[in-house]
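== chain A ==
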Amino acid sequence: MSDILLGARNVSKRFPGVLANNDVSVHLEKGRILALLGENGAGKSTLVNILFGMYRPDEGHVIIKGEKVDLRGPDDAISRGIGMVHQHFQLVPPMRVVENIVLGAEPIRRGLVDIAEARRRVVELSQGYGLEIDPDAVVEDLPVGMQQRVEILKALYRNADVLIMDEPTGVLTPQEADHLLGVLRELTQTGLGVVFITHKLREVLAVADDIVVLRNGEVVGQTTPDETTESGLAEMMVGRSVVLRVEKSVAEPGDVVLKVDKLSVEDDRGQVALNEVSFEVREGEILGVAGVEGNGQRELVEAVTGLRDLSSGAMKIGADEFTTGSVRQISEKGVAHIPEDREKHGVIGVYSLDENSVLNRYHRKPFSIRGLLRRDVIKRHAEGVVEEFDVRTPSTSVPVSSLSGGNKQKLIVGREFSDDIKLLIAAQPTRGIDIGAIEFIHRRILEQRDKGAAVLLVSAELDEILGLSDRIAVLYDGQIMDVVDAQEANREKIGLLMAGITD
Partner candidate 1 sequence: MSRSLLRTISIPVAAVVIGLLIGAVLIVTQDASPATAYKALLIGGAGDSDAILRTLQKATPLIFGGLAVAFAFKAGMFNIGGQGQLLVGAVFAAGVGFGIDGLPMVVHLPAALLAGAIAGAIWGGIAGGLKATTGAHEVIVTIMLNFVAGNLTDWLAANPWKDNSGSNIVARTPLVEDSAVIPTLGAVPVGFLLAVVTAAICWMVLERTTFGFEVKSVGHNRHAADYAGIRVGSIMAMTMAVSGLLAGLGGAVESLGVDGRFEAGVNVGLGFEGITIALLARANPLGVVPAALLVGLMEAGAARMQFKSGVAPELIDVIQALILFLVAAPIILRWILRMRHDSSEQVQLGAGWGKS
Partner candidate 2 sequence: MTSMWRRFLALLMVFGLLTAACGSDSDSSSSSSSESASSSSSSSSAEEEEPAEEFKIGLVTDTGKVDDKAFNQSAWEGATSGAAQIEGATTDYIETEESKDYANNIQLFLDDGASVIITVGFGLGEATIEAAKANPDVLFIGVDQFQGEAIPNLAGLVFEEAKSGFLAGALAGMLTKSNIVGAVLGTDLVPPVVFFKEGWENGARYTNPDVQTISTYHPGGLDVAFGDPEWGATTARQALDQGADIIFGAGGATGNGALIEVATEDGALCVGVDWDQWGTVPEAHPCLVTSAMKDIVKGVSDLLVAAKAGTLTGGNFLGDVDIAPYHDFESMVTDEMRATIEEVRAGLADGSINPMPE
C-alpha cells in the first residue's frame, strides 16, 4: 500500500447516458511503468482525467503516495507530484519553450517573471535528464518530437513523481517511439513512476512492467508482458478473438487515375509543406502514404482534393489537369474524400443525418433541382446510407452530433461510397473508432479497390498502412523518401524512411 505512487480504488464515473468507468481499481508503484490498454471509448481517458484531477469520481477515490486524496483540480494533482503529457499537447504555440515550461509555476523577481532564472532551471533540467532543448525556441516552430519533450520537461519542472503519458507514440516514427520508450525506462531508474496509455499492443509488451486492460469502462484484465502475447491482449481488449491482419486479394492495377507531378504546396503559415512530390495511383490499387504526422500528409490530401492551392507542379485526375484548387470540380470527376478530421471537415454537427448525407452532393440532381432542395429525396437517400452502412441512429432527422464517432465515420464513408468512385482519398479513415467499425471500414475500402477504384490511403497507423496498401509511399519533411511494394515492406524499413533515413 505505501509503495503505491498513484492509484484508483473502486472508481466509477457517469456521464449522461454513459457509464465511463465502473468500479475501476489500478495502482502504480515507484519506478515502474503501468500500461493502460484499451480501445477508444474503453474508459482510459476518463480514468486518467480522474487521476489527474480533471474529473471527480462519482464513487471511489484516488490514492497518491499511499494516501486517499480528493483532488480539487489539475493544480492539486500537480502539487502532489503528478505530471501529465496529454495526447494533444497542452502547449501555447506562439510562446517560447521556457515560458511554456514555467507557465503556472513561474519564478518571480521583483513582481515580474524572472525569465533568466527560468531559463537557467530549464537548461539544468534538460541536461540533467538528457533531454536537450533550446529554451528560447518558439514552440510552434518545433517538430512534434521536440514539443513532446517540452511536455515532459514541463512535468519534471514541477517535480513530478509520476508521469502520465496519454498515447505518446501516435505522433512519432517507430524509431522515435523506441527512443521515447528508452527515455521513459531511464526516468524510472530515478524512482519516477509512469502511467502509459496506449492501444498499441507492441509498445505495451516492449515497455510495461504492469498491464491493465480496460473495456467498456471496466477492468477486464491485469497482467504482465511475460504472461501474455499480442493476440492475448487483443482478445482481452475487444472481448473476442480478432483477426489482426486484413485478408485481401492481390491487386490488379489498371490505368493511372491520379498522377501528381512535382507538386509543391505551402502550409497555413506559408512554409513549404510539400516539396516537388511526384507519384501516381492506378485503378484497382491502394497507395498507402506513411509518415509521421506533420510531414505534409494533410497538405497532400488537401491539395489533391482541391482544398489547397498548389504553389507549383501539376496533378492530373483521369485526363483532366488541375493546377488551382476547386473542391467541386475535382469531386465532379468521381473523387471521394474521407477527411482526416471528421468533426472539423466531415460533418456539420447541428445538421441532421439527412443534410449531412448530401453535404457535398446537395447541388446535384436528384437532391435539388434549379436551386431548390428536395427534402423527400434527400431523406430517402439518407435512409439508404444508414441502412447499407449500418449507422446506428434512432432516425435520420436527429442532429449528427448525437452520434458516436464510429457511426459518424460510417455515415461519412457511406456518403462518399454512394456514388461510383474513380478515386478515393481516405485520410486517417479509422482514427478514434472502435475495432468493429475499423474492420467494417477496412472491408469497404478493399471493396472499392476491387471494384476498380484507385485509392490513396493516408494514415498515421503503420499497421493500417501495412495491412491495406498495395504500394507504400513514405513522406518525410514534405518529400517522398521512397515508394515500396507492400510485399517488400516491413515495420523497420518503413520506420527508417519515416525518420528520413535512406541508405
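Behind the choice of candidates: all candidates are chains of the complex that A comes from, given by their letters.
As a working rule, contacts are C-beta pairs under 8 Å (C-beta built on N, C-alpha and C of every residue); 3 or more make two chains touch, one makes a residue touch a chain; residues count from 1.
Every value quoted in this text rests on a predicted model; they were computed, and no experiment measured them.
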Requested in this report: Please find, within this complex, the candidate from 1 or 2 that touches chain A.
Outcome: 1
Report summary line: Note: in the complex, chain A contacts candidate 1 through residues 305-307, 326-328, 331, 337, 339, 341, 344-351, 355, 359-360, 362-363, 368, 371-373, 375
